[in-house]
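The complex appears here minus one protein chain, its other protein chains still in place.
Letters are used for the chains, namely A and B, taken in the order the chains are written, and counting of residues starts over at 1 for each.
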Amino acid sequence: MTTETYPTTSLSLAEQEQIARRAKFQYNLRRASIYALAIAIAIWILLPIWLVAVMAFSTPADVRGFPKQIVPVPLSTDTMEFFLNQDGILRAARNSVVVAITTLVLSTIIAVPAGYAIARYVFPGRDAIRLGILSVRAFPIVVLAVPLAVTFIELDMYDKVYSLALMHTALTLPTTILVVASVFAGVPYELEEAARIFGCTPTQAFIRVVMPLALPGIAAAAILTFVLSWNEVFAAILLTISNRTLPAQILYTLDKSGDPFKFAGAFFMLLPAMIFIFFIRRYLFSMWGINK
Amino acid sequence: MTKKLSLLLAFVFLVSLFTGALAQDNKVTFMSTQFNVVEESDKAKAILAEFGGTADFVPSEEGPMIDLILAEASADEGTVDLLGALHGTFPTLANNDTLFDLTDLLAEIEQSVDVNDSFVELGKLGTEDYQYYIPWMQATYTMAANKQALEYLPEGADINALTWDQLAEWAKNMQEATGEPRLGLPVAGLFHRFLEGYAFPSWTGGMVTGFKTQEAADMLVFMRDQLWPYTNPESINYEFMSEPLLSGEVWVAFDHVARLKAAFDEQPQDFVAFPTPAGPAGRGYMPVVVGLAVPYTSPNPDGADELIKFLLSPETQGAILRDLGFYPVVSGVDTANLPEGVAIQSAAVEALTTAPDGIPALLPVGLGDRGGEINQIFRNAFNRVVLEGQDPMTVLEEEGAALQTLLDETGAPCWAPDPPSDGACQLK
Partner (left out) sequence: MRKLHWTPYLLLLPSMIYLTLFFAYPMVASLQLAFRKDVQYLKLREEPESDAAETGTLAMQTAVAVLDRMRLEETLPNGRTRPIYWFRVQAEDTEGTTVEGWVNQENIFIESRTQSDTARIVTGEAAKEWTFDFVKRMVNDFRFGKALRTTILLIVLIIPLQFILAIVMGLVLQSGIRFTNFFLYIYAIPLGVSDLASGILWYSIFTQRGFLNSWLVELGLRERPFIFIQSGHENWMILAIVLAEVWRATSIVMVIVVAGLQGIPKDYIEAGQVFGANLWQRIRFIILPRLMPSLQVALILRTILAFQVFAVVVAITGGDVMTVLANETYRWYDPARFNNSNVAAAYAGFIMLLSLGISFFYLRTVRAQEERESQQ
């Protein structure tokens, strides 16, 4: 504490210590409540996942049993094995990854200029374009997928992994544009202007000043894109037969099975998401600048 | 649009078929909408291995099959020799004049086995002298009960000749004794068949003509006041009744035999199967018929004929019952050595289909691709009266108007158990 270097203070040393102690106590209390809050939210997120994991690793008899246990005893892989033994699950997982990554790359490349334009320029038709993009996102996939499927058939692009990625790009693009636009809107325009004053061309200003600041947000947008594609079932089912993605394949099997398989299927759908987010977390965190 | 999509669906596997077809002259390509789940199609292929010639089993969905056959008909060139599908699949194919008349073949088969007459009649699709398909196998919906439930059966009730009132009393007894509602209905599953084939016919004697009669209103009132209060309310989330039966959540349930099968396969000692109840007009039930047809474009119609004969032999019919749980349509099938669960269900199906007061109510016929909408109408009637407490006659009038519009627009004549009609079926 630096209070000693200010002898003009009218408080006695004891009083100062008391205030410092109280401040510290309040600080600790606040810290503690933030930790409690953080942990409570974490439990809220993790509990359902744990419960369905328990179901996935119990015997089918325990899955049907009551009251249900919250630890999987006896541990059993019977329920999970059904899924792993299903034809094409692993192949479907690979398809899902390929589709989602292609979608992410395509969608981000196309969305960044558009998002920048909407965030930075005032031009006739801006609102109309913005609303148009929204309306595209608002059209239910359920009905949209059918005419798109027909178009693909006519172009001989049906049942191909890349054409599903093209469609997923179309589905995710509006969202990505809007998120990217809001990211650019959050980068202070004054910085870009300053760069221009110091002799940068618009392109240079964009690459050297705006992009580094916008990159974390764009990464978030890209991840959103990946997730949208990863979880999309309806278009995937309509557009593919032999090249199903993981959710489409699981949905197809779920429909014909009972509770044990429902729970195993749900866990199986969760697993890639948890692993995926775990592996990119470092990258994610450094991009978001939380890592000190 | 779906047509084109399905065409491509079909085309994808046909490319692979075609190369095979050229190599083998005697091969019979058998496309079926039944057994299209992997485990089932493996069993079906094993059964077909006994066939003298070479049978290539191609599982398919209904839509793609129809689109493929129509496309082959317009191209005047085909790859599929034999079709196996539900009764309701055939009217579209017949309306487009794509199927051989199998009258002569059926006569030949009936020299050695007796094929169920009412199903043969169905195979004519309302015509008098054109056999569009030959019945192949059948299924239906029955009741199943946990043996623990039997002690609560009402006094003097015969489980093989239950009435709806007795079922309601039974459900009430179970709820009062155990504190939990123990009767389950597959409301999230094939519940519309319960209404179309069981509830309405048991009170009105028909499926659609009596839709807005007083008898139908009585039925809904019975459901609302006597049955539903003792039915497990989570029924709205049940798809397959074998699940809640196995978990013990419900003790008595109604469902398609295939959707009860898991319970009888896994714990045959714990469950009994029995016919559905009878109402004031009789014991309504819904036979599900699967038929066999040969398209004009078949490259090997003689092979298809042979395969039909093989599929209708008592040995094959027995094997299908044993391994796949579909019931025979011919006489003389040996049912002695069935697995325990299959035998229990088989006895219940037998009792139901031969019940003296039985009213076989067929799946809707002639609605074409709007067959799904009639299910919506029946479900609406139930939901509005039983679940939401709306006035029965008002609901039946309103939904009945929608039903009449559907019948008029499709021009569907009445089907069994309603008396035949000229032109579109009319509600009373």
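Here is the rule we use: a contact is a pair of C-beta atoms (placed from the backbone, for glycine too) under 8 Å apart; a residue touches a chain by one contact, two chains touch by 3 or more.
Here the structure is a predicted model, which is why all the values come from computation and not from measurement.
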For this session: Decide which residue listed in B:53, B:154, B:268 or B:301 touches the omitted chain of the complex.
Result: B:301
Problem set entry | Given B:148, B:237 or B:331, the one touching the chain that is not displayed | B:237
Exercise. What chain A residues would touch the chain not displayed?
Worked result: 31, 34-35, 37-38, 41-42, 44-46, 48-49, 51-52, 55, 64-70, 110-111, 113-114, 116-118, 120-124, 126-127, 129-144, 146-148, 150-151, 166-167, 169-170, 173-175, 177-179, 181-183, 185-187, 202, 216-217, 220, 223-224, 227, 230-231, 233, 247, 251, 254, 262-263, 265-266, 269-270, 272-274, 276-278, 281, 284-285, 288-291
Seminar exercise, completed: Note that chain B touches the chain not displayed via residues 1-2, 62-63, 76-77, 95-97, 100-101, 126-130, 179-181, 187-188, 191, 232-234, 236-239, 247, 249, 296-301, 369-373, 375-376, 379-380, 383-384, 387, 402, 408-411, 422-424
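Going forward, only the chains that are shown with their structure count from here on.
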Exercise. Okay, in this complex, where on chain B does chain A touch?
Worked result: 1-2, 4-5, 7-9, 12, 37-38, 240, 242-243, 246-248, 262
Exercise. What part of chain A is in contact with chain B in the complex they form?
Worked result: 64-66, 87, 146-147, 149-150, 153-154, 158-159, 238, 241-242, 256, 258-259
